[in-house]
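Every protein chain but one is kept in place in this view of the complex.
And then chain A:
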Amino acid sequence: MTDFIQPESFAFDDESLKAIDTIVKRYPPGKQASAVIPLLYVVQKQMQRQTGSAWVPNKGMDAVGERLGMPAIRVYEVATFYFMFNMKPIGKYHLQVCGTTPCWLRGSDDVARACRDAGHLSGYGQTSEDGVFTMTEVECLGGCVNAPILQVDDDYYEDMDYDSTVKLLEALRRGERPAPGSVIGRQTSAPVGGPQTLTDVAGE
């Protein structure tokens, strides 16, 4: 998907407007520009609701600039700086594979390979031909204890390996949303096999 069409116009819908009111109120008067990042998320979410693809079009950035009283270019600068904002349309599900050291040591290469195989993706930054999946490589997601992580849209799927990734993608393709969290049944970030007390450390 190298060519895509920027929408002619963008207007916040009621849900977005409500969210914006809450967000902007968090900042002191005159410092509204600070709300630019949360508002860009609002735009991205609204695009997902309306088109099924979570991305930020140029007109959306213009709308943010206008709402916050800042020049459009300042919004473009912020939006293009952070990779959380997709500057072009993506697939229905955004597969974000963490490739940073802890995840990589625990097998993120397998997760990425599973995404390519099951999602019919040629590589990072690509969208599958059916428009269901887009795969990107992201930096540390901060879930190293349960590495490797695969983030789908806003949900973390943890302790992934090749097979569980394929299963997850197949479920997503069917329209299901498996419960996020550890796929091996780990409770939060407790040790594999269940919580243990300090007095019960294995090997003592």
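Definition applied: contacts are C-beta pairs under 8 Å (C-beta built on N, C-alpha and C of every residue); 3 or more make two chains touch, one makes a residue touch a chain; residues count from 1.
Criterion: contacts and distances are computed from a predicted model.
**Student:** One chain of this complex is missing from the view, so tell me which of "1,2-phenylacetyl-CoA epoxidase subunit B", "NADH-quinone oxidoreductase", "Putative tricarboxylic transport membrane protein" or "Maltose/maltodextrin import ATP-binding protein MalK" is its UniProt name.
**Tutor:** From the choices "1,2-phenylacetyl-CoA epoxidase subunit B", "NADH-quinone oxidoreductase", "Putative tricarboxylic transport membrane protein" or "Maltose/maltodextrin import ATP-binding protein MalK", the unshown chain carries the UniProt name "NADH-quinone oxidoreductase".
**Student:** Consider the whole complex, including the chain that is not shown, and state which of A:Pro71, A:Gly125, A:Gly142 or A:Gly193 touches that chain.
**Tutor:** Of these options, the touching residue for the absent chain is A:Pro71.
**Student:** Which chain A residues would touch the chain omitted from the figure, given the whole complex?
**Tutor:** 58, 71-74, 76-77, 80-81
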